[in-house]
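As you look at this complex, bear in mind that one protein chain is not there, while each of the others sits in place.
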Amino acid sequence: MELLGLVNYALFMAIFICIYALLALGLNIQWGFAGLFNAGIAGFFAVGAYTSAIISTPAAEGRIGGFDLHFVFGWIAAMLAAALVAWPIGKICLRFRSDYLAIATIGIAEIIRLVIKSEPALTNGARGISSIPRPVGDIGYMESQIAYLIIVLAVLIAAYVLVERQFNAPWGRMMRAIRDNEDAAKAMGKNVEFRRLEAFIFGAALMGLGGALFAHFNRSITPEAIDPMVATFLIWIMLILGGSGNNRGAILGAAVVWIIWSVSEIATDRLPHEYAIQAKYIRLFLIGLMLQLVLRFRPEGLLPEPLRGDQRATKSGADQH
Amino acid sequence: MDLFELLNFYVVPGIVLGSIYALGAVGITLIFAILRYAHLAHGDMATLGAFLALAAVTSLGVSPYAALPIAIVGTAVVAVGIDKVFYEHLRERPKIVTVMASLGIALMIRAVVQVVWGVDTQTYSRGIVRPEDYFGIRIRDREIFTILAMVALVGALQLFLTRSKWGKAMRAMSDNPNLALLSGIDNKKVVILTWVIAGGLCAASGFFLGVNTELKSMMGWHMLLPMFAAAILGGVGRVEGAVLGGLIVGIAEELSVLVIPSEYKAAMAFAILLFMLLVRPTGLLKGKVL
Partner (left out) sequence: MNALLSMENLTAGYGEADILQNVSMTVAQDEIVAIVGPNGAGKSTAMKSVFGLLSVRGGKMLFDGDEITGWAPNRIVQRGICYVPQVDNIFREMSIHENLEMGGFLKTGDLTAAYDRVYELFPDLKERRKTLAGSLSGGQRQMVAMGRALMLDPKLLLLDEPTAGLSPKYMEQIFQICRDVQDAGVAILLVEQHAKQALAFSDRGYVLAAGKNRHEGTGADLLADREVAEMFLGG
(Lines give C-alpha, C1' and ligand atoms only; values in the text may rest on other atoms or scores of the structure.)
Protein backbone atom coordinates (compact mmCIF):
# COMPACT_ATOMS: atom_id res chain seq x y z
CA MET A 1 0.00 0.00 0.00
CA GLU A 2 1.33 3.39 -0.88
CA LEU A 3 1.88 6.04 1.76
CA LEU A 4 -1.13 8.14 0.91
CA GLY A 5 -3.32 5.10 1.08
CA LEU A 6 -1.90 4.20 4.48
CA VAL A 7 -2.44 7.69 5.84
CA ASN A 8 -5.92 7.67 4.48
CA TYR A 9 -6.61 4.30 6.10
CA ALA A 10 -5.20 5.48 9.39
CA LEU A 11 -7.42 8.56 9.29
CA PHE A 12 -10.41 6.44 8.48
CA MET A 13 -9.64 4.11 11.34
CA ALA A 14 -9.00 6.97 13.77
CA ILE A 15 -12.35 8.57 12.99
CA PHE A 16 -14.10 5.25 13.51
CA ILE A 17 -12.29 4.70 16.78
CA CYS A 18 -13.42 8.11 18.00
CA ILE A 19 -17.03 7.37 17.08
CA TYR A 20 -16.93 3.96 18.75
CA ALA A 21 -15.19 5.45 21.77
CA LEU A 22 -18.07 7.86 22.11
CA LEU A 23 -20.53 4.95 22.00
CA ALA A 24 -18.45 3.06 24.55
CA LEU A 25 -18.46 6.11 26.82
CA GLY A 26 -22.24 6.19 26.53
CA LEU A 27 -22.39 2.53 27.47
CA ASN A 28 -19.99 3.16 30.31
CA ILE A 29 -22.41 5.65 31.83
CA GLN A 30 -25.13 3.03 31.64
CA TRP A 31 -23.28 -0.13 32.51
CA GLY A 32 -20.02 0.92 34.11
CA PHE A 33 -21.52 3.40 36.49
CA ALA A 34 -25.13 2.46 36.87
CA GLY A 35 -25.08 -1.29 36.13
CA LEU A 36 -27.72 -1.01 33.38
CA PHE A 37 -27.67 -3.58 30.62
CA ASN A 38 -28.41 -2.02 27.24
CA ALA A 39 -28.49 -4.65 24.50
CA GLY A 40 -29.94 -2.29 21.92
CA ILE A 41 -27.11 0.18 21.42
CA ALA A 42 -27.52 -0.06 17.65
CA GLY A 43 -31.09 1.22 18.00
CA PHE A 44 -30.08 4.43 19.75
CA PHE A 45 -27.22 4.79 17.28
CA ALA A 46 -29.63 4.50 14.36
CA VAL A 47 -32.09 6.97 15.84
CA GLY A 48 -29.28 9.50 16.18
CA ALA A 49 -27.98 8.87 12.67
CA TYR A 50 -31.36 9.25 11.00
CA THR A 51 -32.42 12.22 13.10
CA SER A 52 -29.33 14.20 12.26
CA ALA A 53 -29.64 13.17 8.61
CA ILE A 54 -33.23 14.42 8.41
CA ILE A 55 -32.39 17.69 10.16
CA SER A 56 -29.29 18.60 8.20
CA THR A 57 -29.92 17.36 4.64
CA PRO A 58 -31.45 19.57 1.98
CA ALA A 59 -35.15 19.18 1.32
CA ALA A 60 -36.02 15.97 -0.53
CA GLU A 61 -38.99 14.53 -2.34
CA GLY A 62 -41.00 11.74 -0.78
CA ARG A 63 -39.81 11.97 2.79
CA ILE A 64 -39.93 14.24 5.76
CA GLY A 65 -37.34 17.00 5.62
CA GLY A 66 -34.65 17.52 5.06
CA PHE A 67 -34.58 20.72 6.89
CA ASP A 68 -31.18 21.80 5.69
CA LEU A 69 -30.21 23.05 9.13
CA HIS A 70 -26.70 23.48 10.46
CA PHE A 71 -25.12 20.18 11.50
CA VAL A 72 -24.95 21.32 15.12
CA PHE A 73 -28.74 21.29 15.25
CA GLY A 74 -28.67 17.85 13.71
CA TRP A 75 -26.34 16.55 16.40
CA ILE A 76 -28.31 18.13 19.21
CA ALA A 77 -31.51 16.71 17.73
CA ALA A 78 -29.83 13.31 17.48
CA MET A 79 -29.06 13.35 21.19
CA LEU A 80 -32.54 14.52 22.06
CA ALA A 81 -34.20 11.90 19.87
CA ALA A 82 -32.14 9.05 21.33
CA ALA A 83 -32.88 10.33 24.84
CA LEU A 84 -36.56 10.50 23.99
CA VAL A 85 -36.59 6.87 22.86
CA ALA A 86 -34.71 5.83 25.99
CA TRP A 87 -37.04 7.59 28.38
CA PRO A 88 -40.19 5.39 28.24
CA ILE A 89 -38.13 2.19 28.08
CA GLY A 90 -36.14 3.23 31.12
CA LYS A 91 -39.23 4.45 32.90
CA ILE A 92 -40.88 1.04 32.58
CA CYS A 93 -37.91 -1.29 32.98
CA LEU A 94 -35.61 0.33 35.50
CA ARG A 95 -37.80 -0.65 38.42
CA PHE A 96 -36.67 -4.20 37.89
CA ARG A 97 -33.40 -6.01 37.62
CA SER A 98 -31.39 -5.15 34.56
CA ASP A 99 -32.35 -8.43 32.83
CA TYR A 100 -35.65 -6.84 31.87
CA LEU A 101 -33.90 -3.81 30.46
CA ALA A 102 -31.71 -6.10 28.36
CA ILE A 103 -34.76 -7.75 26.82
CA ALA A 104 -36.60 -4.48 26.30
CA THR A 105 -33.60 -2.84 24.63
CA ILE A 106 -33.24 -5.81 22.29
CA GLY A 107 -36.90 -5.19 21.49
CA ILE A 108 -36.58 -1.47 20.92
CA ALA A 109 -33.59 -1.97 18.63
CA GLU A 110 -35.67 -4.45 16.65
CA ILE A 111 -38.61 -2.04 16.40
CA ILE A 112 -36.34 0.78 15.30
CA ARG A 113 -34.94 -1.51 12.62
CA LEU A 114 -38.49 -2.25 11.44
CA VAL A 115 -39.41 1.43 11.37
CA ILE A 116 -36.31 2.28 9.35
CA LYS A 117 -37.13 -0.45 6.85
CA SER A 118 -40.84 0.16 6.52
CA GLU A 119 -41.34 3.92 6.83
CA PRO A 120 -39.93 5.43 3.65
CA ALA A 121 -41.65 8.72 4.44
CA LEU A 122 -39.28 9.04 7.36
CA THR A 123 -36.13 7.25 6.30
CA ASN A 124 -36.38 6.89 2.54
CA GLY A 125 -36.60 3.10 2.95
CA ALA A 126 -33.87 0.86 1.64
CA ARG A 127 -32.13 3.62 -0.32
CA GLY A 128 -31.50 5.52 2.87
CA ILE A 129 -30.63 9.17 3.19
CA SER A 130 -27.64 10.47 1.28
CA SER A 131 -25.80 13.75 0.77
CA ILE A 132 -25.57 14.34 4.47
CA PRO A 133 -23.22 17.33 4.73
CA ARG A 134 -19.82 17.24 6.33
CA PRO A 135 -19.45 20.02 8.92
CA VAL A 136 -16.69 21.92 7.11
CA GLY A 137 -18.34 22.00 3.71
CA ASP A 138 -16.78 21.12 0.39
CA ILE A 139 -13.04 20.91 0.64
CA GLY A 140 -10.59 18.37 -0.73
CA TYR A 141 -10.98 14.73 0.28
CA MET A 142 -7.94 14.50 2.51
CA GLU A 143 -8.54 17.88 4.12
CA SER A 144 -12.12 16.91 4.77
CA GLN A 145 -11.05 13.68 6.46
CA ILE A 146 -8.53 15.49 8.63
CA ALA A 147 -11.03 18.19 9.53
CA TYR A 148 -13.59 15.57 10.45
CA LEU A 149 -11.10 13.70 12.61
CA ILE A 150 -10.38 16.94 14.47
CA ILE A 151 -14.08 17.51 15.02
CA VAL A 152 -14.88 14.00 16.25
CA LEU A 153 -11.78 14.08 18.45
CA ALA A 154 -12.95 17.36 19.94
CA VAL A 155 -16.41 15.91 20.56
CA LEU A 156 -14.87 12.82 22.15
CA ILE A 157 -12.60 14.87 24.41
CA ALA A 158 -15.47 17.13 25.41
CA ALA A 159 -17.63 14.10 26.19
CA TYR A 160 -14.80 12.46 28.11
CA VAL A 161 -14.16 15.54 30.23
CA LEU A 162 -17.83 16.02 30.97
CA VAL A 163 -18.43 12.38 31.84
CA GLU A 164 -15.28 12.12 33.91
CA ARG A 165 -16.23 15.23 35.83
CA GLN A 166 -19.69 13.87 36.48
CA PHE A 167 -18.24 10.62 37.78
CA ASN A 168 -16.10 12.41 40.32
CA ALA A 169 -18.93 14.70 41.33
CA PRO A 170 -21.46 13.76 43.99
CA TRP A 171 -23.65 12.41 41.19
CA GLY A 172 -21.03 9.79 40.31
CA ARG A 173 -20.57 8.84 43.95
CA MET A 174 -24.27 8.33 44.25
CA MET A 175 -24.44 6.23 41.08
CA ARG A 176 -21.72 3.95 42.35
CA ALA A 177 -23.41 3.67 45.72
CA ILE A 178 -26.60 2.60 43.96
CA ARG A 179 -24.80 0.15 41.69
CA ASP A 180 -22.79 -1.47 44.47
CA ASN A 181 -25.47 -1.63 47.10
CA GLU A 182 -28.92 -0.73 45.99
CA ASP A 183 -30.60 -1.46 49.30
CA ALA A 184 -28.24 0.71 51.27
CA ALA A 185 -28.62 3.52 48.75
CA LYS A 186 -32.39 3.23 49.01
CA ALA A 187 -32.16 3.28 52.77
CA MET A 188 -30.16 6.50 52.56
CA GLY A 189 -33.14 7.99 50.78
CA LYS A 190 -31.69 8.03 47.28
CA ASN A 191 -34.20 7.94 44.50
CA VAL A 192 -32.64 4.92 42.85
CA GLU A 193 -35.05 4.68 39.96
CA PHE A 194 -34.73 8.30 38.94
CA ARG A 195 -30.93 8.25 39.12
CA ARG A 196 -30.81 5.16 36.95
CA LEU A 197 -33.15 6.74 34.47
CA GLU A 198 -30.81 9.73 34.29
CA ALA A 199 -27.84 7.51 33.59
CA PHE A 200 -29.75 5.52 30.99
CA ILE A 201 -30.89 8.66 29.17
CA PHE A 202 -27.46 10.34 29.25
CA GLY A 203 -25.87 7.20 27.89
CA ALA A 204 -28.48 6.90 25.15
CA ALA A 205 -27.94 10.54 24.17
CA LEU A 206 -24.23 9.89 23.69
CA MET A 207 -25.07 6.86 21.56
CA GLY A 208 -27.37 9.03 19.46
CA LEU A 209 -24.56 11.52 19.01
CA GLY A 210 -22.29 8.68 17.96
CA GLY A 211 -24.84 7.72 15.31
CA ALA A 212 -24.99 11.29 14.04
CA LEU A 213 -21.20 11.48 13.79
CA PHE A 214 -21.24 8.24 11.83
CA ALA A 215 -23.91 9.47 9.40
CA HIS A 216 -22.10 12.73 8.69
CA PHE A 217 -18.82 10.89 8.25
CA ASN A 218 -20.34 8.43 5.77
CA ARG A 219 -22.36 11.21 4.16
CA SER A 220 -25.23 8.75 4.00
CA ILE A 221 -27.16 6.35 6.15
CA THR A 222 -28.95 3.21 4.99
CA PRO A 223 -30.66 0.35 6.83
CA GLU A 224 -27.72 -1.88 5.90
CA ALA A 225 -25.11 0.50 7.29
CA ILE A 226 -25.29 -1.11 10.69
CA ASP A 227 -25.80 -4.72 11.60
CA PRO A 228 -27.60 -4.24 14.93
CA MET A 229 -26.26 -7.28 16.70
CA VAL A 230 -22.70 -6.84 15.51
CA ALA A 231 -22.61 -3.12 16.31
CA THR A 232 -24.11 -3.59 19.75
CA PHE A 233 -21.84 -6.46 20.51
CA LEU A 234 -18.66 -4.71 19.36
CA ILE A 235 -19.36 -1.83 21.72
CA TRP A 236 -19.96 -4.21 24.59
CA ILE A 237 -16.71 -6.02 24.05
CA MET A 238 -14.93 -2.65 23.75
CA LEU A 239 -16.17 -1.55 27.14
CA ILE A 240 -15.67 -4.87 28.91
CA LEU A 241 -12.21 -5.40 27.49
CA GLY A 242 -11.19 -1.79 28.09
CA GLY A 243 -12.47 -1.78 31.64
CA SER A 244 -16.03 -0.96 32.55
CA GLY A 245 -16.32 1.87 35.01
CA ASN A 246 -13.19 3.48 33.62
CA ASN A 247 -13.68 6.13 30.92
CA ARG A 248 -10.14 5.83 29.68
CA GLY A 249 -10.65 2.09 29.57
CA ALA A 250 -13.73 2.57 27.39
CA ILE A 251 -11.70 4.62 24.91
CA LEU A 252 -8.76 2.23 24.98
CA GLY A 253 -11.12 -0.71 24.47
CA ALA A 254 -12.69 1.01 21.48
CA ALA A 255 -9.27 1.47 19.91
CA VAL A 256 -8.02 -2.06 20.60
CA VAL A 257 -11.18 -3.83 19.47
CA TRP A 258 -11.68 -1.69 16.39
CA ILE A 259 -8.09 -2.23 15.29
CA ILE A 260 -8.38 -6.01 15.77
CA TRP A 261 -11.75 -6.02 14.04
CA SER A 262 -10.70 -4.06 10.96
CA VAL A 263 -7.29 -5.64 10.57
CA SER A 264 -8.88 -9.09 10.69
CA GLU A 265 -11.32 -7.88 8.05
CA ILE A 266 -8.47 -6.93 5.75
CA ALA A 267 -7.00 -10.38 6.27
CA THR A 268 -10.23 -12.25 5.57
CA ASP A 269 -11.12 -10.07 2.56
CA ARG A 270 -8.12 -11.54 0.77
CA LEU A 271 -9.48 -15.04 1.03
CA PRO A 272 -11.32 -16.53 -1.94
CA HIS A 273 -14.97 -15.58 -1.96
CA GLU A 274 -16.44 -18.80 -0.58
CA TYR A 275 -14.09 -18.74 2.39
CA ALA A 276 -14.45 -15.00 2.88
CA ILE A 277 -18.09 -15.35 3.89
CA GLN A 278 -17.32 -18.13 6.33
CA ALA A 279 -14.38 -16.16 7.68
CA LYS A 280 -16.73 -13.30 8.49
CA TYR A 281 -18.74 -15.57 10.76
CA ILE A 282 -15.65 -17.08 12.28
CA ARG A 283 -14.61 -13.56 13.23
CA LEU A 284 -17.96 -13.06 14.91
CA PHE A 285 -17.51 -16.33 16.76
CA LEU A 286 -14.11 -15.24 17.98
CA ILE A 287 -15.46 -11.89 19.17
CA GLY A 288 -18.09 -13.77 21.17
CA LEU A 289 -15.42 -16.06 22.55
CA MET A 290 -13.27 -13.09 23.46
CA LEU A 291 -16.09 -11.74 25.61
CA GLN A 292 -16.33 -15.07 27.43
CA LEU A 293 -12.60 -15.10 28.06
CA VAL A 294 -12.51 -11.52 29.31
CA LEU A 295 -15.51 -12.08 31.57
CA ARG A 296 -13.87 -15.11 33.05
CA PHE A 297 -10.21 -14.24 33.28
CA ARG A 298 -10.04 -10.47 33.34
CA PRO A 299 -13.46 -9.14 34.31
CA GLU A 300 -11.98 -5.81 35.37
CA GLY A 301 -10.67 -5.23 31.83
CA LEU A 302 -7.39 -3.71 30.70
CA LEU A 303 -7.83 -0.57 32.77
CA PRO A 304 -9.75 -1.49 35.92
CA GLU A 305 -12.15 0.94 37.49
CA PRO A 306 -10.20 3.26 39.77
CA LEU A 307 -11.20 2.68 43.37
CA ARG A 308 -12.38 6.08 44.40
CA GLY A 309 -12.32 7.19 48.02
CA ASP A 310 -16.01 6.74 48.56
CA GLN A 311 -16.01 3.18 47.32
CA ARG A 312 -13.80 1.44 49.82
CA ALA A 313 -16.52 1.65 52.40
CA THR A 314 -19.35 0.59 50.11
CA LYS A 315 -17.37 -2.26 48.54
CA SER A 316 -16.88 -4.05 51.84
CA GLY A 317 -20.46 -3.23 52.70
CA ALA A 318 -21.68 -4.83 49.50
CA ASP A 319 -19.93 -8.08 50.31
CA GLN A 320 -22.37 -8.75 53.07
CA HIS A 321 -25.15 -9.48 50.63
CA MET B 1 -65.19 -11.44 7.79
CA ASP B 2 -66.94 -14.53 9.03
CA LEU B 3 -65.94 -16.67 11.96
CA PHE B 4 -64.28 -19.39 9.90
CA GLU B 5 -62.19 -16.90 8.07
CA LEU B 6 -61.04 -15.44 11.39
CA LEU B 7 -60.25 -18.90 12.73
CA ASN B 8 -58.55 -20.24 9.62
CA PHE B 9 -56.42 -17.24 8.76
CA TYR B 10 -55.59 -15.82 12.16
CA VAL B 11 -56.46 -17.98 15.15
CA VAL B 12 -55.19 -21.35 13.93
CA PRO B 13 -51.88 -19.95 12.68
CA GLY B 14 -51.70 -18.00 15.93
CA ILE B 15 -52.10 -21.15 18.01
CA VAL B 16 -49.43 -22.90 15.94
CA LEU B 17 -47.02 -20.00 16.28
CA GLY B 18 -47.98 -19.71 19.94
CA SER B 19 -47.16 -23.38 20.52
CA ILE B 20 -43.71 -22.79 19.04
CA TYR B 21 -43.18 -19.76 21.29
CA ALA B 22 -44.50 -21.71 24.26
CA LEU B 23 -41.86 -24.42 23.87
CA GLY B 24 -39.13 -21.80 24.07
CA ALA B 25 -40.85 -19.73 26.74
CA VAL B 26 -41.07 -22.72 29.10
CA GLY B 27 -37.28 -23.05 28.99
CA ILE B 28 -36.83 -19.32 29.51
CA THR B 29 -39.15 -19.32 32.46
CA LEU B 30 -37.36 -22.29 34.07
CA ILE B 31 -33.95 -20.69 33.64
CA PHE B 32 -35.27 -17.37 34.89
CA ALA B 33 -36.76 -19.02 37.97
CA ILE B 34 -34.06 -21.55 38.84
CA LEU B 35 -30.82 -19.98 37.64
CA ARG B 36 -32.21 -16.45 38.03
CA TYR B 37 -31.09 -14.75 34.89
CA ALA B 38 -32.48 -13.92 31.46
CA HIS B 39 -30.92 -16.29 28.95
CA LEU B 40 -30.42 -14.26 25.80
CA ALA B 41 -28.98 -17.15 23.78
CA HIS B 42 -32.28 -19.03 23.98
CA GLY B 43 -33.42 -18.08 20.49
CA ASP B 44 -30.16 -19.05 18.87
CA MET B 45 -30.18 -22.32 20.76
CA ALA B 46 -33.52 -22.99 19.05
CA THR B 47 -31.89 -22.21 15.71
CA LEU B 48 -29.18 -24.74 16.50
CA GLY B 49 -31.81 -27.37 17.33
CA ALA B 50 -33.60 -26.75 14.04
CA PHE B 51 -30.38 -27.15 12.07
CA LEU B 52 -29.30 -30.24 14.00
CA ALA B 53 -32.59 -31.80 12.88
CA LEU B 54 -31.82 -30.71 9.34
CA ALA B 55 -28.40 -32.35 9.60
CA ALA B 56 -30.07 -35.58 10.70
CA VAL B 57 -32.55 -35.37 7.83
CA THR B 58 -29.90 -34.78 5.19
CA SER B 59 -27.19 -37.11 6.47
CA LEU B 60 -29.28 -40.02 7.75
CA GLY B 61 -32.11 -39.58 5.31
CA VAL B 62 -34.71 -39.94 8.05
CA SER B 63 -38.00 -38.08 8.09
CA PRO B 64 -38.04 -34.74 9.92
CA TYR B 65 -40.13 -36.14 12.77
CA ALA B 66 -37.63 -38.93 13.33
CA ALA B 67 -34.92 -36.28 13.41
CA LEU B 68 -36.64 -34.35 16.20
CA PRO B 69 -35.50 -36.64 19.06
CA ILE B 70 -31.96 -36.46 17.75
CA ALA B 71 -32.12 -32.67 17.70
CA ILE B 72 -33.58 -32.60 21.21
CA VAL B 73 -30.82 -34.77 22.62
CA GLY B 74 -28.13 -32.92 20.68
CA THR B 75 -29.28 -29.49 21.78
CA ALA B 76 -29.68 -30.61 25.39
CA VAL B 77 -26.08 -31.84 25.36
CA VAL B 78 -24.88 -28.57 23.82
CA ALA B 79 -26.85 -26.57 26.41
CA VAL B 80 -25.29 -28.48 29.30
CA GLY B 81 -21.89 -28.10 27.66
CA ILE B 82 -22.28 -24.34 27.26
CA ASP B 83 -23.25 -24.07 30.90
CA LYS B 84 -20.23 -26.11 32.02
CA VAL B 85 -17.73 -24.29 29.84
CA PHE B 86 -19.01 -20.72 30.01
CA TYR B 87 -21.75 -19.99 32.53
CA GLU B 88 -20.67 -22.11 35.47
CA HIS B 89 -17.66 -19.96 36.28
CA LEU B 90 -19.82 -16.87 36.51
CA ARG B 91 -22.22 -18.29 39.08
CA GLU B 92 -20.73 -16.45 42.03
CA ARG B 93 -20.73 -13.14 40.17
CA PRO B 94 -23.72 -10.83 39.78
CA LYS B 95 -26.30 -12.56 37.59
CA ILE B 96 -26.24 -9.81 35.00
CA VAL B 97 -22.71 -10.90 34.06
CA THR B 98 -24.18 -14.22 32.93
CA VAL B 99 -26.84 -12.34 30.95
CA MET B 100 -24.02 -10.57 29.15
CA ALA B 101 -22.17 -13.82 28.58
CA SER B 102 -25.35 -15.31 27.12
CA LEU B 103 -25.54 -12.47 24.59
CA GLY B 104 -22.05 -13.47 23.48
CA ILE B 105 -23.09 -17.12 23.36
CA ALA B 106 -26.02 -16.13 21.12
CA LEU B 107 -23.56 -14.59 18.70
CA MET B 108 -21.28 -17.64 18.87
CA ILE B 109 -24.05 -20.18 18.27
CA ARG B 110 -25.34 -18.17 15.35
CA ALA B 111 -21.86 -17.90 13.89
CA VAL B 112 -21.48 -21.68 14.11
CA VAL B 113 -24.80 -22.17 12.32
CA GLN B 114 -23.78 -19.68 9.63
CA VAL B 115 -20.39 -21.32 9.10
CA VAL B 116 -21.72 -24.88 9.02
CA TRP B 117 -25.04 -24.45 7.23
CA GLY B 118 -24.59 -21.11 5.49
CA VAL B 119 -26.96 -18.17 5.48
CA ASP B 120 -29.41 -19.32 2.82
CA THR B 121 -32.95 -20.34 3.59
CA GLN B 122 -33.50 -24.09 3.85
CA THR B 123 -36.43 -26.44 4.44
CA TYR B 124 -36.89 -29.94 5.79
CA SER B 125 -38.94 -31.02 2.84
CA ARG B 126 -40.03 -29.40 -0.39
CA GLY B 127 -43.47 -29.01 -1.78
CA ILE B 128 -46.64 -27.26 -0.81
CA VAL B 129 -48.88 -28.90 1.75
CA ARG B 130 -52.54 -28.08 1.44
CA PRO B 131 -54.55 -27.87 4.63
CA GLU B 132 -57.22 -30.45 5.33
CA ASP B 133 -60.73 -29.36 6.07
CA TYR B 134 -62.21 -30.41 9.43
CA PHE B 135 -65.78 -29.16 9.67
CA GLY B 136 -64.75 -25.84 8.16
CA ILE B 137 -61.51 -25.49 10.14
CA ARG B 138 -58.62 -25.76 7.71
CA ILE B 139 -55.47 -27.07 9.28
CA ARG B 140 -52.35 -28.85 8.02
CA ASP B 141 -51.02 -32.07 9.50
CA ARG B 142 -47.80 -30.39 10.51
CA GLU B 143 -49.79 -27.78 12.39
CA ILE B 144 -51.65 -30.47 14.29
CA PHE B 145 -48.36 -32.19 15.10
CA THR B 146 -46.92 -28.92 16.36
CA ILE B 147 -49.78 -28.33 18.76
CA LEU B 148 -49.89 -31.95 19.91
CA ALA B 149 -46.13 -32.11 20.42
CA MET B 150 -46.20 -28.96 22.51
CA VAL B 151 -49.01 -30.31 24.67
CA ALA B 152 -47.25 -33.66 25.06
CA LEU B 153 -43.83 -32.22 25.89
CA VAL B 154 -45.13 -29.65 28.34
CA GLY B 155 -47.48 -32.21 29.86
CA ALA B 156 -44.59 -34.59 30.41
CA LEU B 157 -42.58 -31.77 31.96
CA GLN B 158 -45.42 -30.89 34.31
CA LEU B 159 -45.68 -34.52 35.42
CA PHE B 160 -41.95 -34.59 36.03
CA LEU B 161 -42.04 -31.37 38.04
CA THR B 162 -44.96 -32.37 40.22
CA ARG B 163 -44.39 -36.10 40.66
CA SER B 164 -40.69 -36.90 40.61
CA LYS B 165 -38.19 -36.24 43.35
CA TRP B 166 -35.80 -34.30 41.10
CA GLY B 167 -38.63 -32.37 39.51
CA LYS B 168 -39.69 -31.27 42.95
CA ALA B 169 -36.08 -30.40 43.70
CA MET B 170 -36.16 -28.09 40.69
CA ARG B 171 -39.28 -26.42 41.99
CA ALA B 172 -37.72 -26.14 45.43
CA MET B 173 -34.64 -24.47 43.96
CA SER B 174 -36.88 -22.05 42.11
CA ASP B 175 -38.98 -21.40 45.19
CA ASN B 176 -36.25 -20.86 47.79
CA PRO B 177 -32.68 -21.59 46.72
CA ASN B 178 -31.16 -21.11 50.17
CA LEU B 179 -33.54 -23.48 51.82
CA ALA B 180 -33.02 -25.98 49.02
CA LEU B 181 -29.30 -25.93 49.77
CA LEU B 182 -29.98 -26.26 53.50
CA SER B 183 -32.10 -29.31 52.70
CA GLY B 184 -29.11 -30.87 50.98
CA ILE B 185 -30.43 -30.58 47.41
CA ASP B 186 -27.52 -30.78 44.98
CA ASN B 187 -27.54 -27.46 43.18
CA LYS B 188 -25.28 -28.71 40.40
CA LYS B 189 -27.58 -31.56 39.42
CA VAL B 190 -30.58 -29.24 39.38
CA VAL B 191 -28.69 -26.88 37.08
CA ILE B 192 -27.81 -29.70 34.68
CA LEU B 193 -31.41 -30.91 34.65
CA THR B 194 -32.64 -27.41 33.94
CA TRP B 195 -30.34 -27.13 30.95
CA VAL B 196 -31.29 -30.56 29.63
CA ILE B 197 -34.95 -29.58 29.72
CA ALA B 198 -34.46 -26.04 28.41
CA GLY B 199 -32.14 -27.21 25.64
CA GLY B 200 -34.46 -30.00 24.55
CA LEU B 201 -37.48 -27.71 24.46
CA CYS B 202 -35.45 -25.13 22.54
CA ALA B 203 -34.70 -27.72 19.88
CA ALA B 204 -38.38 -28.62 19.63
CA SER B 205 -39.30 -24.96 19.32
CA GLY B 206 -36.78 -24.34 16.54
CA PHE B 207 -37.71 -27.58 14.83
CA PHE B 208 -41.41 -26.77 14.65
CA LEU B 209 -40.69 -23.26 13.46
CA GLY B 210 -38.62 -24.87 10.71
CA VAL B 211 -41.36 -27.38 9.89
CA ASN B 212 -44.03 -24.70 9.64
CA THR B 213 -41.93 -22.06 7.90
CA GLU B 214 -38.30 -22.39 6.87
CA LEU B 215 -34.84 -22.55 8.40
CA LYS B 216 -32.73 -19.40 8.59
CA SER B 217 -29.79 -18.50 10.72
CA MET B 218 -31.72 -15.61 12.27
CA MET B 219 -34.92 -17.60 12.92
CA GLY B 220 -34.25 -18.10 16.62
CA TRP B 221 -33.02 -14.60 17.36
CA HIS B 222 -36.31 -13.25 16.04
CA MET B 223 -38.19 -15.54 18.40
CA LEU B 224 -36.31 -14.28 21.45
CA LEU B 225 -38.55 -11.30 22.11
CA PRO B 226 -41.87 -13.18 21.72
CA MET B 227 -40.54 -15.99 23.92
CA PHE B 228 -39.56 -13.57 26.68
CA ALA B 229 -42.84 -11.72 26.31
CA ALA B 230 -44.63 -15.06 26.70
CA ALA B 231 -42.65 -16.03 29.80
CA ILE B 232 -43.25 -12.67 31.48
CA LEU B 233 -46.89 -12.54 30.40
CA GLY B 234 -47.52 -15.95 31.95
CA GLY B 235 -45.51 -15.20 35.08
CA VAL B 236 -41.85 -16.05 35.50
CA GLY B 237 -41.40 -19.54 36.91
CA ARG B 238 -44.86 -20.73 35.80
CA VAL B 239 -44.67 -23.47 33.21
CA GLU B 240 -48.40 -23.35 32.47
CA GLY B 241 -48.08 -19.55 32.38
CA ALA B 242 -45.41 -19.78 29.71
CA VAL B 243 -47.73 -21.92 27.58
CA LEU B 244 -50.63 -19.52 28.08
CA GLY B 245 -48.34 -16.57 27.38
CA GLY B 246 -46.94 -18.21 24.27
CA LEU B 247 -50.40 -18.86 22.87
CA ILE B 248 -51.56 -15.31 23.63
CA VAL B 249 -48.48 -13.77 22.04
CA GLY B 250 -48.78 -16.02 18.98
CA ILE B 251 -52.47 -15.27 18.45
CA ALA B 252 -51.94 -11.56 19.17
CA GLU B 253 -49.20 -11.40 16.54
CA GLU B 254 -51.41 -13.04 13.92
CA LEU B 255 -54.43 -10.90 14.78
CA SER B 256 -52.37 -7.72 14.87
CA VAL B 257 -52.25 -7.58 11.08
CA LEU B 258 -55.94 -6.72 11.14
CA VAL B 259 -55.14 -3.36 12.74
CA ILE B 260 -51.47 -2.56 12.10
CA PRO B 261 -49.28 -3.02 9.02
CA SER B 262 -47.97 -6.56 8.83
CA GLU B 263 -44.35 -5.36 8.95
CA TYR B 264 -44.95 -4.50 12.58
CA LYS B 265 -46.23 -7.92 13.61
CA ALA B 266 -43.03 -8.42 15.57
CA ALA B 267 -43.80 -5.28 17.57
CA MET B 268 -46.77 -7.01 19.21
CA ALA B 269 -44.53 -9.06 21.48
CA PHE B 270 -42.68 -5.94 22.50
CA ALA B 271 -45.90 -4.10 23.27
CA ILE B 272 -47.16 -7.02 25.36
CA LEU B 273 -43.85 -7.19 27.21
CA LEU B 274 -43.83 -3.50 28.11
CA PHE B 275 -47.51 -3.51 28.96
CA MET B 276 -47.09 -6.41 31.39
CA LEU B 277 -44.03 -4.86 33.01
CA LEU B 278 -46.04 -1.69 33.44
CA VAL B 279 -49.29 -3.06 34.84
CA ARG B 280 -48.56 -6.51 36.22
CA PRO B 281 -44.92 -7.57 36.27
CA THR B 282 -45.78 -10.81 38.07
CA GLY B 283 -47.66 -11.95 34.97
CA LEU B 284 -51.08 -13.53 34.63
CA LEU B 285 -50.32 -16.44 36.98
CA LYS B 286 -48.39 -14.60 39.68
CA GLY B 287 -44.83 -15.46 38.88
CA LYS B 288 -41.60 -14.04 40.19
CA VAL B 289 -40.08 -10.66 39.52
CA LEU B 290 -36.31 -10.46 39.55
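We just call them A and B in the order they show up, numbering each chain from 1.
The rule we apply is simple: contacts are C-beta pairs under 8 Å (C-beta built on N, C-alpha and C of every residue); 3 or more make two chains touch, one makes a residue touch a chain.
Given the structure is predicted, the values throughout are model-derived calculations rather than measurements.
Touch with the chain that is not drawn comes from one residue among B:Leu30, B:Ala79, B:Ile185 or B:Ala203, which is B:Ile185.
Touch with the chain omitted from the figure is made, among B:Arg91, B:Lys168 or B:Arg280, by B:Lys168. Where chain B meets the omitted chain, the residues involved are 165, 168-169, 171-172, 174-176, 178-186.
The rule we apply is simple: only the chains that are shown with their structure count from here on.
A separation of 31 Å divides the Cα centre of chain A from that of chain B.
Those residues of chain A that touch chain B in the shared complex are 35, 37, 39, 88-89, 92-93, 95-100, 102-104, 106-108, 110-111, 114, 117-118, 229, 233, 236-237, 240, 277-278, 281-282, 284-285, 287-289, 291-292, 295-296, 299. Taken in their complex, chain B has these residues touching chain A: 32, 37-38, 40, 86, 89-90, 93-97, 99-101, 103-108, 110-112, 114-115, 119, 221-222, 224-225, 228, 232, 261, 263-264, 266-267, 269-270, 273-274, 277-278, 281, 289-290.
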